[in-house]
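Please see the structure below; I have some questions.
Heads up, one of the protein chains got dropped from this complex, but the rest are sitting where they should.
Coming up: chain A.
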Amino acid sequence: MDDQGCPRCKTTKYRNPSLKLLVNICGHSLCESCVDLLFIKGSGACPECGTALRRSNFRLQLFEDPYVEKEVDIRKKILRDFNKKEDDFNNLNDYNDYLEMIETIVFNLANNIDVEETRKMIDQYKKENKEQISKGRAKMSKDEEYLEMLIGQEKQDSETRRQIEEEDEKRQKNNKLKNKEALIDELMFSDMSAKDIIAIHKHDLEKEDIEIESSLPQQPATQFSTGIRLGAQNAFLPVPDEKIEIYKYSPIHVDLCGPELQEEEKLISLGYLRNVRATSDSEKAGGFDTKFSCQRALQDAFCGLFYFPVAPQMDQS
(Lines give C-alpha, C1' and ligand atoms only; values in the text may rest on other atoms or scores of the structure.)
Protein backbone atom coordinates (compact mmCIF):
# COMPACT_ATOMS: atom_id res chain seq x y z
CA MET A 1 0.00 0.00 0.00
CA ASP A 2 1.14 3.46 -0.76
CA ASP A 3 0.97 5.23 2.55
CA GLN A 4 2.34 8.47 1.26
CA GLY A 5 -0.03 11.18 2.27
CA CYS A 6 -0.52 14.71 3.40
CA PRO A 7 0.04 14.92 7.14
CA ARG A 8 -2.49 17.70 7.50
CA CYS A 9 -5.60 16.58 5.65
CA LYS A 10 -4.67 12.87 5.74
CA THR A 11 -5.34 12.37 2.08
CA THR A 12 -3.22 9.57 0.70
CA LYS A 13 -2.04 8.82 -2.77
CA TYR A 14 -4.23 5.75 -2.70
CA ARG A 15 -7.39 7.72 -2.15
CA ASN A 16 -6.49 10.55 -4.42
CA PRO A 17 -4.15 9.42 -7.19
CA SER A 18 -3.66 12.97 -8.43
CA LEU A 19 -2.38 14.08 -5.04
CA LYS A 20 0.65 16.33 -5.36
CA LEU A 21 2.89 16.62 -2.37
CA LEU A 22 4.92 19.75 -2.02
CA VAL A 23 7.80 20.37 0.28
CA ASN A 24 9.43 23.49 1.63
CA ILE A 25 12.78 24.18 3.24
CA CYS A 26 11.82 22.72 6.61
CA GLY A 27 11.37 19.31 5.04
CA HIS A 28 7.73 18.75 5.94
CA SER A 29 5.42 17.87 3.13
CA LEU A 30 1.98 19.24 2.45
CA CYS A 31 -0.46 18.52 -0.31
CA GLU A 32 -1.26 21.09 -2.95
CA SER A 33 -4.72 21.96 -1.68
CA CYS A 34 -3.46 22.41 1.89
CA VAL A 35 -0.78 24.78 0.60
CA ASP A 36 -3.41 26.74 -1.28
CA LEU A 37 -5.50 26.93 1.85
CA LEU A 38 -2.80 27.83 4.36
CA PHE A 39 -0.70 30.14 2.31
CA ILE A 40 -3.31 32.40 0.78
CA LYS A 41 -1.35 35.35 2.04
CA GLY A 42 1.84 34.15 0.45
CA SER A 43 3.60 33.27 3.69
CA GLY A 44 2.85 31.43 6.88
CA ALA A 45 4.08 28.90 9.40
CA CYS A 46 4.63 25.23 8.76
CA PRO A 47 1.85 23.32 10.53
CA GLU A 48 4.35 20.73 11.70
CA CYS A 49 7.26 22.71 13.02
CA GLY A 50 6.17 26.32 12.90
CA THR A 51 8.96 27.49 10.66
CA ALA A 52 8.09 30.59 8.72
CA LEU A 53 7.71 29.60 5.10
CA ARG A 54 7.07 31.35 1.84
CA ARG A 55 4.62 29.97 -0.61
CA SER A 56 6.96 30.50 -3.51
CA ASN A 57 9.46 28.15 -1.92
CA PHE A 58 7.20 25.13 -2.21
CA ARG A 59 8.48 22.56 -4.65
CA LEU A 60 7.22 19.24 -5.87
CA GLN A 61 8.37 16.46 -3.59
CA LEU A 62 10.64 14.17 -5.58
CA PHE A 63 11.54 11.65 -2.91
CA GLU A 64 9.13 9.63 -0.90
CA ASP A 65 10.84 10.64 2.31
CA PRO A 66 10.51 14.39 2.88
CA TYR A 67 13.61 14.24 5.02
CA VAL A 68 15.67 13.33 1.96
CA GLU A 69 14.14 16.28 0.20
CA LYS A 70 15.22 18.59 2.97
CA GLU A 71 18.69 17.15 3.04
CA VAL A 72 19.12 17.55 -0.69
CA ASP A 73 17.96 21.13 -0.40
CA ILE A 74 20.43 21.92 2.32
CA ARG A 75 23.23 20.15 0.55
CA LYS A 76 22.65 22.16 -2.60
CA LYS A 77 22.80 25.36 -0.65
CA ILE A 78 25.91 24.40 1.29
CA LEU A 79 27.76 23.17 -1.75
CA ARG A 80 27.27 26.51 -3.44
CA ASP A 81 29.56 28.03 -0.85
CA PHE A 82 31.75 25.10 0.00
CA ASN A 83 32.97 24.60 -3.50
CA LYS A 84 36.63 23.79 -3.07
CA LYS A 85 38.04 21.08 -5.31
CA GLU A 86 40.56 18.44 -4.53
CA ASP A 87 43.21 20.47 -6.35
CA ASP A 88 42.83 23.24 -3.77
CA PHE A 89 44.30 21.08 -1.04
CA ASN A 90 47.83 20.11 -0.33
CA ASN A 91 47.10 16.51 0.51
CA LEU A 92 44.28 14.01 0.50
CA ASN A 93 43.84 14.10 4.26
CA ASP A 94 43.04 17.80 4.24
CA TYR A 95 40.55 17.27 1.48
CA ASN A 96 38.90 14.43 3.37
CA ASP A 97 38.67 16.54 6.50
CA TYR A 98 37.05 19.24 4.44
CA LEU A 99 34.52 16.80 3.00
CA GLU A 100 33.76 15.51 6.43
CA MET A 101 33.17 19.02 7.66
CA ILE A 102 30.64 19.54 4.88
CA GLU A 103 28.89 16.29 5.77
CA THR A 104 28.73 17.33 9.44
CA ILE A 105 27.23 20.67 8.54
CA VAL A 106 24.63 19.10 6.28
CA PHE A 107 23.75 16.51 8.86
CA ASN A 108 23.45 19.07 11.63
CA LEU A 109 21.19 21.31 9.61
CA ALA A 110 19.06 18.46 8.37
CA ASN A 111 18.57 17.06 11.85
CA ASN A 112 18.30 20.36 13.71
CA ILE A 113 21.40 19.81 15.80
CA ASP A 114 23.25 22.93 16.92
CA VAL A 115 21.63 24.90 14.15
CA GLU A 116 22.74 28.24 15.50
CA GLU A 117 26.31 27.21 15.91
CA THR A 118 26.44 25.60 12.50
CA ARG A 119 25.06 28.68 10.85
CA LYS A 120 27.65 30.76 12.61
CA MET A 121 30.30 28.43 11.35
CA ILE A 122 29.04 28.74 7.79
CA ASP A 123 28.98 32.50 8.01
CA GLN A 124 32.48 32.54 9.33
CA TYR A 125 33.63 30.26 6.57
CA LYS A 126 31.95 32.48 4.01
CA LYS A 127 33.68 35.54 5.40
CA GLU A 128 37.05 33.90 5.49
CA ASN A 129 36.85 32.39 2.06
CA LYS A 130 35.00 35.03 0.12
CA GLU A 131 37.55 35.14 -2.60
CA GLN A 132 37.80 31.39 -2.81
CA ILE A 133 34.07 30.99 -3.10
CA SER A 134 33.67 33.43 -5.93
CA LYS A 135 36.66 31.87 -7.63
CA GLY A 136 35.11 28.45 -7.24
CA ARG A 137 31.90 29.66 -8.75
CA ALA A 138 33.78 31.16 -11.65
CA LYS A 139 35.54 27.91 -12.17
CA MET A 140 32.30 26.07 -12.32
CA SER A 141 31.02 28.47 -14.89
CA LYS A 142 34.12 27.80 -16.93
CA ASP A 143 33.07 24.21 -17.13
CA GLU A 144 29.66 25.26 -18.24
CA GLU A 145 31.17 27.59 -20.79
CA TYR A 146 33.13 24.77 -22.25
CA LEU A 147 30.00 22.68 -22.52
CA GLU A 148 28.17 25.52 -24.19
CA MET A 149 31.02 25.91 -26.60
CA LEU A 150 30.77 22.26 -27.51
CA ILE A 151 27.06 22.47 -28.08
CA GLY A 152 27.49 25.57 -30.21
CA GLN A 153 30.11 23.88 -32.31
CA GLU A 154 27.89 20.93 -32.87
CA LYS A 155 25.03 23.17 -33.94
CA GLN A 156 27.29 24.95 -36.35
CA ASP A 157 28.48 21.69 -37.81
CA SER A 158 25.00 20.42 -38.49
CA GLU A 159 24.10 23.78 -40.01
CA THR A 160 26.94 23.63 -42.53
CA ARG A 161 26.10 20.06 -43.33
CA ARG A 162 22.53 21.04 -44.05
CA GLN A 163 23.63 23.88 -46.28
CA ILE A 164 25.89 21.64 -48.28
CA GLU A 165 23.08 19.19 -48.80
CA GLU A 166 20.72 21.90 -49.91
CA GLU A 167 23.20 23.23 -52.42
CA ASP A 168 23.73 19.76 -53.76
CA GLU A 169 20.08 19.24 -54.29
CA LYS A 170 19.75 22.53 -56.08
CA ARG A 171 22.60 21.81 -58.38
CA GLN A 172 21.25 18.40 -59.23
CA LYS A 173 17.89 19.85 -60.07
CA ASN A 174 19.49 22.41 -62.38
CA ASN A 175 21.53 19.73 -64.03
CA LYS A 176 18.52 17.58 -64.69
CA LEU A 177 16.67 20.48 -66.20
CA LYS A 178 19.62 21.40 -68.41
CA ASN A 179 20.00 17.83 -69.58
CA LYS A 180 16.39 17.58 -70.47
CA GLU A 181 16.56 20.76 -72.52
CA ALA A 182 19.69 19.58 -74.28
CA LEU A 183 18.03 16.30 -75.11
CA ILE A 184 14.99 18.00 -76.60
CA ASP A 185 17.21 20.40 -78.53
CA GLU A 186 19.17 17.59 -79.98
CA LEU A 187 16.10 15.60 -80.86
CA MET A 188 14.82 18.62 -82.65
CA PHE A 189 17.97 19.58 -84.60
CA SER A 190 20.26 16.58 -84.86
CA ASP A 191 20.52 14.22 -87.81
CA MET A 192 20.99 11.10 -85.82
CA SER A 193 18.12 8.75 -85.15
CA ALA A 194 16.13 9.37 -81.96
CA LYS A 195 17.11 6.02 -80.49
CA ASP A 196 20.82 6.76 -80.74
CA ILE A 197 20.45 10.19 -79.26
CA ILE A 198 18.62 8.86 -76.25
CA ALA A 199 21.19 6.14 -75.76
CA ILE A 200 24.07 8.65 -75.88
CA HIS A 201 22.29 10.89 -73.44
CA LYS A 202 21.67 8.13 -71.01
CA HIS A 203 25.31 7.23 -71.16
CA ASP A 204 26.34 10.82 -70.50
CA LEU A 205 23.95 11.08 -67.59
CA GLU A 206 25.35 8.02 -65.92
CA LYS A 207 28.85 9.34 -66.37
CA GLU A 208 27.91 12.62 -64.77
CA ASP A 209 26.28 10.90 -61.81
CA ILE A 210 29.43 9.02 -61.13
CA GLU A 211 31.44 12.19 -61.44
CA ILE A 212 29.22 14.01 -58.98
CA GLU A 213 29.44 11.23 -56.50
CA SER A 214 33.17 11.03 -56.68
CA SER A 215 33.56 14.79 -56.52
CA LEU A 216 31.56 15.00 -53.29
CA PRO A 217 34.02 15.95 -50.59
CA GLN A 218 34.43 13.00 -48.27
CA GLN A 219 35.37 14.63 -45.04
CA PRO A 220 37.11 12.23 -42.74
CA ALA A 221 35.39 12.05 -39.36
CA THR A 222 37.60 13.71 -36.84
CA GLN A 223 35.31 13.71 -33.87
CA PHE A 224 32.35 11.95 -32.34
CA SER A 225 28.97 13.59 -32.33
CA THR A 226 29.57 14.45 -28.67
CA GLY A 227 32.50 16.61 -29.67
CA ILE A 228 35.17 14.29 -28.38
CA ARG A 229 38.07 14.09 -30.79
CA LEU A 230 38.85 10.71 -32.27
CA GLY A 231 41.85 9.18 -30.63
CA ALA A 232 41.74 11.72 -27.84
CA GLN A 233 40.02 9.50 -25.30
CA ASN A 234 43.08 9.35 -23.13
CA ALA A 235 42.94 13.03 -22.43
CA PHE A 236 39.34 12.69 -21.42
CA LEU A 237 39.34 9.61 -19.24
CA PRO A 238 42.70 8.97 -17.70
CA VAL A 239 43.08 5.23 -17.59
CA PRO A 240 44.97 4.30 -14.44
CA ASP A 241 48.37 3.27 -15.60
CA GLU A 242 48.90 0.35 -13.29
CA LYS A 243 51.20 -2.48 -14.09
CA ILE A 244 49.32 -5.64 -13.28
CA GLU A 245 51.12 -8.87 -13.43
CA ILE A 246 49.65 -11.07 -16.12
CA TYR A 247 48.12 -14.28 -14.80
CA LYS A 248 50.19 -17.28 -15.58
CA TYR A 249 48.66 -20.72 -15.56
CA SER A 250 50.51 -23.32 -13.67
CA PRO A 251 49.02 -26.81 -13.71
CA ILE A 252 47.73 -28.14 -10.41
CA HIS A 253 49.89 -30.80 -9.01
CA VAL A 254 48.27 -33.24 -6.62
CA ASP A 255 50.35 -35.72 -4.78
CA LEU A 256 48.64 -38.98 -5.57
CA CYS A 257 50.61 -40.86 -2.99
CA GLY A 258 50.61 -43.86 -5.27
CA PRO A 259 51.85 -45.25 -8.61
CA GLU A 260 51.83 -42.96 -11.63
CA LEU A 261 48.49 -42.57 -13.34
CA GLN A 262 47.92 -42.92 -17.08
CA GLU A 263 47.26 -39.67 -18.86
CA GLU A 264 43.71 -39.03 -19.88
CA GLU A 265 44.57 -39.03 -23.57
CA LYS A 266 46.13 -42.45 -23.33
CA LEU A 267 43.05 -44.15 -21.88
CA ILE A 268 41.69 -44.90 -25.33
CA SER A 269 44.92 -46.00 -26.95
CA LEU A 270 45.69 -48.38 -24.10
CA GLY A 271 42.24 -49.89 -24.39
CA TYR A 272 40.95 -48.95 -20.97
CA LEU A 273 37.62 -47.79 -22.29
CA ARG A 274 36.85 -51.22 -23.70
CA ASN A 275 36.49 -52.46 -20.14
CA VAL A 276 34.10 -49.78 -18.96
CA ARG A 277 30.38 -49.64 -19.50
CA ALA A 278 29.67 -47.52 -22.57
CA THR A 279 27.84 -44.25 -22.14
CA SER A 280 24.19 -44.29 -23.05
CA ASP A 281 22.81 -41.70 -25.44
CA SER A 282 21.05 -39.77 -22.71
CA GLU A 283 24.24 -39.62 -20.69
CA LYS A 284 26.13 -38.37 -23.71
CA ALA A 285 23.54 -35.68 -24.17
CA GLY A 286 24.23 -34.58 -20.64
CA GLY A 287 27.87 -34.06 -21.46
CA PHE A 288 29.02 -37.21 -19.73
CA ASP A 289 31.83 -39.32 -21.04
CA THR A 290 33.07 -42.77 -20.17
CA LYS A 291 36.50 -41.27 -19.84
CA PHE A 292 35.51 -39.40 -16.71
CA SER A 293 34.25 -42.36 -14.75
CA CYS A 294 37.14 -44.50 -15.91
CA GLN A 295 39.66 -41.85 -14.99
CA ARG A 296 38.06 -41.38 -11.61
CA ALA A 297 37.99 -45.05 -10.78
CA LEU A 298 41.64 -45.41 -11.77
CA GLN A 299 42.59 -42.35 -9.81
CA ASP A 300 40.85 -43.66 -6.73
CA ALA A 301 42.47 -47.03 -7.23
CA PHE A 302 45.99 -45.65 -7.40
CA CYS A 303 45.63 -42.80 -4.99
CA GLY A 304 46.94 -43.64 -1.56
CA LEU A 305 48.50 -46.97 -2.43
CA PHE A 306 51.77 -45.68 -1.03
CA TYR A 307 50.18 -44.24 2.05
CA PHE A 308 52.12 -45.18 5.16
CA PRO A 309 51.14 -42.97 8.11
CA VAL A 310 54.17 -44.08 10.06
CA ALA A 311 56.94 -46.39 9.25
CA PRO A 312 55.08 -49.67 9.57
CA GLN A 313 55.67 -51.00 13.02
CA MET A 314 55.17 -54.58 13.92
CA ASP A 315 51.95 -53.76 15.60
CA GLN A 316 50.16 -56.98 15.68
CA SER A 317 50.99 -59.06 12.67
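Quick note on the criterion: a residue touches a chain if its C-beta (ideal position, glycine included) is under 8 Å from a C-beta of that chain, and two chains touch if they have at least 3 such contacts; residues count from 1.
In this section, contacts and distances are computed from a predicted model.
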item	value
Missing subunit (named according to UniProt) among the choices "Cyclin-H", "Ras-related protein Rab-2A", "Aminomethyltransferase" or "Heat shock 70 kDa protein 8"	"Cyclin-H"
Options A:L53, A:I78 or A:C294, residue touching the unrepresented chain	A:C294
Contact with the hidden chain (one of A:G42, A:G271 or A:G287)	A:G271
Residue among A:M188, A:V254 or A:A278 that touches the chain left out of view	A:V254
Interface with the unshown chain - residue positions in chain A	254-260, 270-272, 274-276, 294, 296-310, 312-313, 315-317
